[in-house]
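All protein chains of the complex are present and in place, except for one that has been dropped.
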Amino acid sequence: MSEEVKNPITEKIESTKGGHFYKEIMKDFRIKESLHGCLNCGTCVANCPAAAFYDYSPREVCQMMIEGDEETIEEYMKSKIWNCAQCFSCKYRCPKENSAADIVMTMREIAVREGLAAEALAGYTRIAKLVLTRGNQLAPDMLSPDAFPDWGPRMIELSSKKMEMREELFKGFPGMNVVDRAWAAEDFTIYEMQRIWEESGALEKVGTVFPFLVDIVQDDMEDKKEEMEAKIEAKKAKLAAAGK
Amino acid sequence: MKTVLVIGGGVTGLKASHELAEMGYNVSLVEKQDYLGGQVAKHKYYKLAPDMRLVSEVLDPVIKNVESNSNIKVHKHSTITALSGNAPEFKVKIKNSKGESEETFGAIVVATGFEHFDPTVKQEYGYSRFKDVVTNAEVEELLNPNGPTKGELKRPSDGKIPKKVAIFQCVGSRDKQVGNPYCCRVGCVVSTKQAIEIKEKYPDTEVYVYYMDMRMFGRGWEELYGKAMEEYEVIFTRGRGAEVTLKNQQLSLRAEETIMDRPIQHSVDMIILAAGQAPGDGTIEAAKILGIKQNEYGYLAPKDDFLSPNESSKAGIFIAGADKGPLDVENCIVEGAAVAAKVASSLK
Partner (left out) sequence: MSYEINDVKTAINHGKGMSYHVHDIRAEMKRLEEEGEIKIGHIIGPYKEEEVMYGIKKKIPLDMHYQHKSCGQCANLPGVPRSNFFYRDKLGIKYYNDMQQTSCTAWNYHASGLGNLVQLGAVAARNWHRAYEEGYNFTIHCVTSFGNYLEMRHLLVGNKELRDEVKKILAKLGRELVIPEEIVHDSEIAYALRDKILANADPKRLEGIKGLVGVEHYGCHFFKQVSDDIIGGKRPIVVGGLASTLGVQMEEYSKWFMCCGFGFRHILVNREFTRSAQNIKLKAIKEEVNPDMILVNCTGCGTTFDKTQWIQKAVGEDYHYPVIFYSQLAALALGAHPFKEAGLNFHVTPVEPLLDKMGISYN
């Protein structure tokens, strides 16, 4: 996706077609690389696991973006986009090098921003919280037996013994034997992560789905702010010195 | 100077050589292989679309015209290795197994043709790993009574005649994934022809063609397509072949039936890939030695596609046939004649 890449299709459509969602999606610079016209050949659908099980079609995703058909786009924005497994099989084999996967990803971002994703993200509180307060997406203690009853009896046995097992496995590897996060990321590291989410506008977006999480993160940041900012200042000074 | 070098002994080069010789020029025809006729001879094409005419009826006279003409010197098993000088006095080194010699020519015609796209790179089709996935060029040989199977469509794995055959269109063409976004311009008519040949020989065998568009723009092509559907009950399914798998010795394909909007899976006995055309190594090599421009896909670029279609980027060097881009036999012969006229007028 070099800035030199010109895509006549997207440019042309941009100027002539309407519809709120359509316009929002087209604003994302990724679309230029994800859509190059479509042969309607069905290669994407034939390889798509979501199309095999749901009323969902990556070909339709590309077609509706070319046509700018707001009704279909809305139908996708409201629910169908969440069927996609983000496996990129469509992109891998499309003879036009389209990527329904990337279009869907863009649409998911917009769906969150526009407040359409509350239902889809209902099960995501814990992960979002972990990312924002621990710098990790998964922790051993999230894998409680009640969360995954279909993983079988061995999973239950595992969750009860995991502390000792991990201790044995990670003897001599400091930081690895924790259960509330994947590894013992330092406070400073977590603070940096939080700053990134804040500065990039991503935290604000989290607020559209999980407003309480934003409060938690901001409180957390506030508590350690002075100490951490001093550390960052030191880093900045070091970088500036190295630059000279 | 009344001498012309023609590089490439396919239909295009043969036709050009003959026309030039008839006009009184001394022609040296340089051909890499030890036979004349290019891809048509190499893969033992048997019948030509759309008239189902025997190849020998077309190719034999063209070759005979060249071999029997005393103005033409045929160098088989030869290539060019170096060029110096300018029009109208080119010095060209010609190499064969015996050695290298230098000759002087007033003009050069490049008719180095194409090569079949190698579908091995489209690994999802399993070509070169699954024995019963074959190319259309291989099928030409199989259907030729003088070919390895004496004209029987014996599938490579066990020699049985397939009961269900699927043909995939646009293999290595109209496909950015392999860098060939262009159309091969013969795949559709060749597949239709092959489907008819198969049905004629084996009426009980089912033939399915998986296509995006059937591009039947040539003389009599659309009529042939109609015939395939009406008289031979070839089944055309709109959807590009997406994947071929082998499961317990059974080939299976996936595609989307794009008119009904449904993904399909289909077990067949043999799959024919309508492999497209790609610029051959011989063409790329000749372009480098002669210093003439290629287009973005590697084919030879005319000075001006509309106004001077047979002139290369270099004065005195002319181009014709399938080395400029995919082309059918009929038009290659037209090209051969056209380039001869252009050479003649330039040497006057």
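Annotations for the structure displayed:
A and B label the chains in the order they appear, each numbered from 1.
As a working rule, a residue touches a chain if its C-beta (ideal position, glycine included) is under 8 Å from a C-beta of that chain, and two chains touch if they have at least 3 such contacts.
What you see is a predicted model, and the numbers here were worked out from it, not measured in a lab.
Counted over the whole complex, the shown chains touched by the missing one are A, B.
Residues of subunit B that touch the chain left out of view are 120-121, 123-124, 128-129, 176-180, 243, 245-248, 252, 278-279, 281, 284, 296-298.
By the touch criterion stated above, the residues of subunit A touching the omitted chain are 1-3, 5, 29-30, 47, 49-50, 52-54, 82, 85-89, 91-92, 101, 105, 108-109, 111-112, 117, 120-124, 127-128, 131, 135-140, 142-143, 148, 150-155, 158, 162, 165-166, 168-170, 173-176, 182-186, 188-190, 192-193, 195-197, 199-202, 205-206, 209, 232-239.
Throughout what follows, only the chains that are shown with their structure count from here on.
Taken in their complex, subunit B has these residues touching subunit A: 124, 170, 174-177, 212, 239-240, 242-243, 254-258, 261, 263-264.
Every residue of subunit A that touches subunit B in the complex is listed here, in rising order: 36, 39-48, 51-52, 57, 59, 93-97.
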